[in-house]
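First the structure, in the form of structure tokens, and then the observations on it.
Removed: one protein chain of the complex. Kept in place: all other protein chains.
Every chain is named by a letter (A, B and C) in the order it is written, and numbering of its residues begins at 1.
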């Protein structure tokens, strides 16, 4: 099994002086078998595509599932992609593999959902403006109007969609109207509303959420007050994909920060917020760069 | 409210060249009120005791509970202690305080309980030999004979007390016989037996335990396998005082280490073991130096 | 010796529901002697001031220097301060101590200096707006106009003072005019100009700087490129007070982040920037709350 770490992605590419050939990412997943790597890489090298990075991981605990992420560059990429797809379709049938091939010069489109607190939202907007997040932020949707001015100051459309009580159903309908065909994934940047299972299904794109985490966990409302009562010494945050089961989806990234008995529950929450924005930013970057592969309730992260 | 960090304790004192006056620790706990600090420190300064460190914390969320740790040095300490006690008894009555006063030149006596795995046990024995743990290790008790030779190599008595099935009741009786009046606290260094509530009560000294921790927690058997299934990115450990409620006692210290999808469940356990030994060593040091004050289900740690 | 950690400072106080009495901080520094703590705390308790936190540290390696930070609250604080000062002046003479006493309800006034990069600047402005930094930001001065609009969006005055080549002397004069009597300290938030020794002296208020740090250090220009050449595995940042000796002043706070061979020099710089903003924010908070005591070329940080 193998993990890996690739650098020359869209975001980082921006820094280089002269424009290199366009890049594509290829994610492959399937049953492990001898010869897969050679077969896949031959498809690329026969077309003079230069592999910039290749990360492989074989999970032996699951009967040998094979995961691979390759990033390659080639002149005339868009013209070549259909031919590569045809060759990969053949391989996919031979080896029972699934794959996704993506032109990385076209950034993924994302909608950010927020509520009142702005720490995660602003960090994403600021990093995007810095050229650190290779995404196109299509819109920010919030159930509160508080952050409207700030978001628009970054040149991003802001939509206020109230969702309290009876408005909730109408809100979901409005969301779907706004999002339809406009986004490739959604980020819940401290969006304090529960999404219905039906809604998640209808949206049809990956949703990334961030929430506080402790050792041990404190379930339900007022987690920081509970953590304070127990005298925890670390508070943390987890970024994960949203599934039907609330806060139980595949984990993308986690981190913690040290606290002491002298920190009030409010202080714990403030320090937790610092971790949340850092963890969410990393998760969004990795998703944007095709570094995260979902597999059951876990993730393979080639970061 | 205040925390603090004091250094010139027994362990660290060993390093200094010429012998300074003996030291004592004074822990005070009670309802907060104006003038407490001045009253307590006056008791010491009137007797020419030199305060080396003073740490105060007032927990305002609990109606103002006051916590203080002072370390002071004075020539003729043992002769002076009874007089200090008398003066403190008066203060304690006036302000409704509780206190403990301890001659730090007499190290606390500890029994270490272990089972088969030796990572926590050996780290404690090695640090003790290095002069890093200001305790007297009275004995090691294990339900397995595996570590006997190693423990005795450190010059520490080792007692093998099997505790499987019907032997469990006999084992507890044997423990109590060995421990009675011989130890000031107990450390469970990966001791894989559950202690009965009655047993905990009869032992009558603080018990420190170490166990694995995750974000989020995974309850029950096989936690590393469950953590692997969920794809956690951090594994950790928690050192806590043992109470009736299994693994729910006041937390002394916690830490984590980063893992990836490429780590097997066995790897997670190995990395978890590294964190366990580090966290347990810190918790034992702090307990030995009177840096930990229990308060309900939390701790004040002046570390 | 003792460190400590106090919580109920201006910033954190803002969260509590009903207004408590005003608070003051008292910093004392001098030769250690028996009875100092009792003498100082008696001055406060005789006036019914309630000590919320008390942190003491005695540095035995320097012939016993004594450091103490106390935070107390009392009704009628401003009226009582002159009397407290008189009493402390007596103590200061008796024990050869120095002290500073400050009404914490009056936030310190700060000027932030910046250049082109905005990561440290924006983090400070955002935390200030969130109520996390108990300071009054009097102005932002920059040698580049790039961040003007953003700064003014936070409602903070922005002054563009070019300082290239011959403009440098004029710039320093202009700075002094703007700052005179208006600020209590200065923060260099990635201000890419060297301050002359004469200038530092004439400004007469503490200056906090942030700069990149590595293990080991790489001196001079292009440090990230050099760090990349050497293959460092950690990049970090140091916040320190500015002295005549460039980047050699007393350290307030440091931190690091892990990097790998796959990170380009640009990536190292980006990750370094994340650490810089975190470290600088902590240093500014601690300075604002009187938690940092300078002592020769080191600091005592009661954080």
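In this text, a contact is a pair of C-beta atoms (placed from the backbone, for glycine too) under 8 Å apart; a residue touches a chain by one contact, two chains touch by 3 or more.
What you are looking at is a predicted structure, and each value in this text was computed from that prediction instead of being measured.
Novice: Among the options B:48, B:176, B:246 or B:266, which residue touches the chain absent from this view?
Specialist: That would be B:266, which touches the missing chain.
Novice: Going by the touch rule given at the top, which residues of chain B touch the chain that is not shown?
Specialist: 5-7, 12, 15, 119, 122, 126, 130, 132, 153, 260, 262-264, 266-267, 270, 274, 278
Novice: For chain C, which residues touch the unseen chain?
Specialist: So the residues of chain C touching the unseen chain are 1-3, 57, 59, 61, 213-217, 228-234, 236, 238, 250-251, 253-256, 260-262, 264-265, 296-301.
Novice: May I ask you to list the residues on chain A that touch the chain which is not drawn?
Specialist: These residues touch the chain not displayed: 1-8, 32, 34-35, 37-39, 41-42, 44-45, 48-58, 60, 71, 302.
Quick note on the criterion: only the chains that are shown with their structure count from here on.
Novice: Call it same or different for chain A and chain C: same when shared residue numbers make up over half of all numbers used at their interface.
Specialist: Over half of the interface numbering overlaps between copies: same.
Novice: So, comparing each chain's Cα centre against the centre of all protein Cα atoms, which one is closest?
Specialist: Smallest offset from the overall C-alpha mean is found for C.
Novice: Rounded to a multiple of 5, how large is the rotation, in degrees, that superposes the C-alpha trace of chain A on chain B?
Specialist: Between chain A and chain B the superposing rotation measures out at 180 degrees.
Novice: Using mean C-alpha positions as chain centres, tell me how far chain A is from chain C in Å, no decimals.
Specialist: 37
Novice: With chain centres taken as the means of their Cα atoms, state the distance from chain A to chain B in Å.
Specialist: Here the centre of chain B sits 42 Å away from the centre of chain A.
Novice: Spell out, as numbers or ranges, the residues of chain A touching 2 or more other chains.
Specialist: Within chain A, the residues that touch at least two other chains are 260, 262, 264.
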